[in-house]
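Note that this complex is displayed minus one protein chain, with the remaining chains in position.
Now for chain A:
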């Protein structure tokens, strides 16, 4: 954990050799005459890592995720994944969208089948279906797979969205505040399931959130953004808690409160200071 941004010059450093994704100095400017939303953002994502990005609204979190997904182009900088530059969307990056983004005229199963078929174009029909059913079972939706999104609860819809992203077996899973619209109970349950599935499948995840506890529970590393406009990546904090943490016992672990206070303190106070320091 690097508490002092001044002592953490890592962002300008050469990237890890074993990084799966290398983001170098990306920035986004929507109007040529205005200030950039964010700029100079660099970080690595190593294989099997769960990285959370936290920041206030308007700091360009979602833009960073969209750029990683290839849905938006950065105004500056670039990204390399597996030694190749990311220029557009692709099946090697699965996306769980903020709104579930399920196709409402298809059932849960058909939504997942659609993604499996996109990934495995020449797979026989029954194998595609089996694969889709497998991923729906993984998120606990065997019973509801013939229902349409409108007939599912918010939590179930988001699970279908997760199953759809997982079923293409992406190298990196990108999640944009996937649980933002869910109630606390459902959110907790799905977080646990997600962590279990990620541990089983060694899934690399990059997730946007504004919930500190969610980040502490899920992430191996937490990236902190300062406030926009012209937001920066202010800090890259490793989670000191062991990977065996659970939601119930997490707050008994050594260092939980130190880490949590550090993050909350950043969001409440230092995110604005960091912005001032950057613009001064």
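Convention: a contact is a pair of C-beta atoms (placed from the backbone, for glycine too) under 8 Å apart; a residue touches a chain by one contact, two chains touch by 3 or more; residues count from 1.
Keep this in mind: contacts and distances are computed from a predicted model.
Selecting from "SusC/RagA family TonB-linked outer membrane protein", "Ion-translocating oxidoreductase complex subunit C", "Anti-sigma factor antagonist" or "Nitrate transport permease protein NrtB", the unshown chain of this assembly corresponds to "Nitrate transport permease protein NrtB" (UniProt protein name).
Between the chain not shown and the residues A:23, A:53 or A:95, the one that touches is A:95. Remark: the omitted chain is touched by one listed residue; of A:20, A:37, A:69 or A:263 this is A:69.
One of A:29, A:129, A:148 or A:247 touches the chain omitted from the figure, and that residue is A:148.
Contact with the undisplayed chain is limited, among A:103, A:199 or A:268, to A:103. Counting the whole complex, the residues of chain A in touch with the unshown chain are 69-71, 88-91, 93-95, 97, 99, 101, 103-105, 114-115, 118-119, 148-150, 168.
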